[in-house]
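One chain of protein is taken out of this complex; the other chains stay put.
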Amino acid sequence: MRVHSSVIKKAAMEKLRDRGITVEEIAEIAYEMQKPFTPHLTMETCIESVQAVLNKREMQHALLVGIELDILAEKNLLSEPLLSLVRNDEGLFGCDETLALGSVLGYGSIAVTTFGYLDKYKTGIIKKLDTVKDGPVHTFTDDLVASIAAAASGRIAHRLRDEEERLSDLQNLDSTKQVG
Amino acid sequence: MRVHSSVIKKAAMEKLRDRGITVEEIAEIAYEMQKPFTPHLTMETCIESVQAVLNKREMQHALLVGIELDILAEKNLLSEPLLSLVRNDEGLFGCDETLALGSVLGYGSIAVTTFGYLDKYKTGIIKKLDTVKDGPVHTFTDDLVASIAAAASGRIAHRLRDEEERLSDLQNLDSTKQVG
Amino acid sequence: MRVHSSVIKKAAMEKLRDRGITVEEIAEIAYEMQKPFTPHLTMETCIESVQAVLNKREMQHALLVGIELDILAEKNLLSEPLLSLVRNDEGLFGCDETLALGSVLGYGSIAVTTFGYLDKYKTGIIKKLDTVKDGPVHTFTDDLVASIAAAASGRIAHRLRDEEERLSDLQNLDSTKQVG
Partner (left out) sequence: MRVHSSVIKKAAMEKLRDRGITVEEIAEIAYEMQKPFTPHLTMETCIESVQAVLNKREMQHALLVGIELDILAEKNLLSEPLLSLVRNDEGLFGCDETLALGSVLGYGSIAVTTFGYLDKYKTGIIKKLDTVKDGPVHTFTDDLVASIAAAASGRIAHRLRDEEERLSDLQNLDSTKQVG
């Protein structure tokens, strides 16, 4: 039986919430990343963009896979040596970034470079997830949160340009009318 | 404690074997894919290339993650709705291809396009893995096998060009000497 | 001065037309690729999907870059050895696939594997572009056309699933009402 996408979306959002991650916290990272380039950016725009990213099927699937692996590692339910690789958040592991990158690539090059930046220079909720020791495992989850924030950032950059152009088109239309 | 890479390699190779997949079967796919472009290609070259690909850390990690998820799905040890997505090898799932693609991207564009081809037009062991119904789950494993064969194909193409150039350099050197 | 996106779109579409490529020809490839999985697929859906892909900024930019390089190679206006690499459509070149892949990655794994398939097993207009010898150079253009068709294919697969679910939701709603 095929799973309905509404079931998948609900499950992905619940998993995020269960891990203590809110849409607002992810939106804050996107805000921080895009604010320098877009002075009039609001948190509302960022929240809307994070929600749009979370509406995508492949992002929901990645969240289900990644958070599942983190939870299984937490409960020692993965076989060795995978268990140790995930529990240690081993630097050369790579599968966590690969899974997260898959969902970022759809949002253009700004999203990709923002993801790289966030992975190196963790901020906000990503930092909070990353630094927890001997407690909950967030090896996949922190990269996925970075990928949501990065995708939202790329989306915002493209949307704001579209909006600027629409505004400037309207003004040109207006000045043409006045001249006429 | 950090896991030694020899432990990881051994575990990845054992997982492959446990799933009934041999290096030779993967090499046969690489052979089939590259034969049309390289008339003198031997199975030995293909086996050597598959082994080189399997020596890479990120490929071993991807195998550990992917086969683990397939086995957990087989044993109904994943939570829903992820369990159904993996058990059904759902066409829009995407995480299986994403994980596999990560290991292919390192081998150049021939590897990437070969991976895409193999994913569409499954041959050999990949077909065997893919078509099994109501039995073992190979959702991640078949894509990973395709990625190993594709990476080996890309590697072969680059290596053979290097060899051709070395041979032609030697012949030129030789003819220069004879002229001299 | 910033270039308006309407100027970029117009230029990209003109370049495609100048190279003898129509939206319909690209849509035919998407149709051929998705038909086996979606029996009710129409050419209208495929044309609409190709147009949506061509509306994306990064796809337009890739077309401007790729077609420019092909034309410059045709006119011998690239420096050596790049000129020979592009004119010969050298198999290990890779930059043509890289540029094209960038626009495909945004459309999910079906788009990526379809791109790989089309690059290996060229059909329709892609074949026509690829096989021309000693005439116009299409090294970048054929890969870009494959990427548009592949992206449209991925988009169709996701859209049709959404539609199926909407229909099934309506039917369920209906039967609930009737029961009530």
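A, B and C label the chains in the order they appear, each numbered from 1.
Definition applied: a contact is a pair of C-beta atoms (placed from the backbone, for glycine too) under 8 Å apart; a residue touches a chain by one contact, two chains touch by 3 or more.
Please read these numbers as outputs of a predicted model, since none were measured by experiment.
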**Complete:** Of A:V7, A:M43 or A:L92, the residue touching the omitted chain is A:L92
**Item:** Contact partner of the left-out chain, one of C:H61, C:K120 or C:R161
**Value:** C:H61
**Complete:** Touching the hidden chain, out of A:A12, A:L41 or A:A157, is A:A157
**Where the unshown chain meets subunit C, residue by residue** = 1-3, 7-8, 11, 57-58, 61-62, 64-65, 68-69, 72, 77-82, 84-85, 88, 90, 92-95, 98-99, 101-102
**Request:** Just the residue numbers, please: which parts of subunit A touch the chain that's not shown?
**Result:** 37, 91-92, 94, 96-98, 101, 108-110, 112-121, 157-158, 161
**Prompt:** Since one chain has been left out of the picture, which residues of subunit B touch it in the full complex?
**Reply:** 4-6, 57-58, 102, 105-109, 158, 161-162, 165, 168
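Throughout what follows, only the chains that are shown with their structure count from here on.
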**Prompt:** Do you know which subunit B residues sit against two or more other chains?
**Reply:** 92, 94, 98, 101
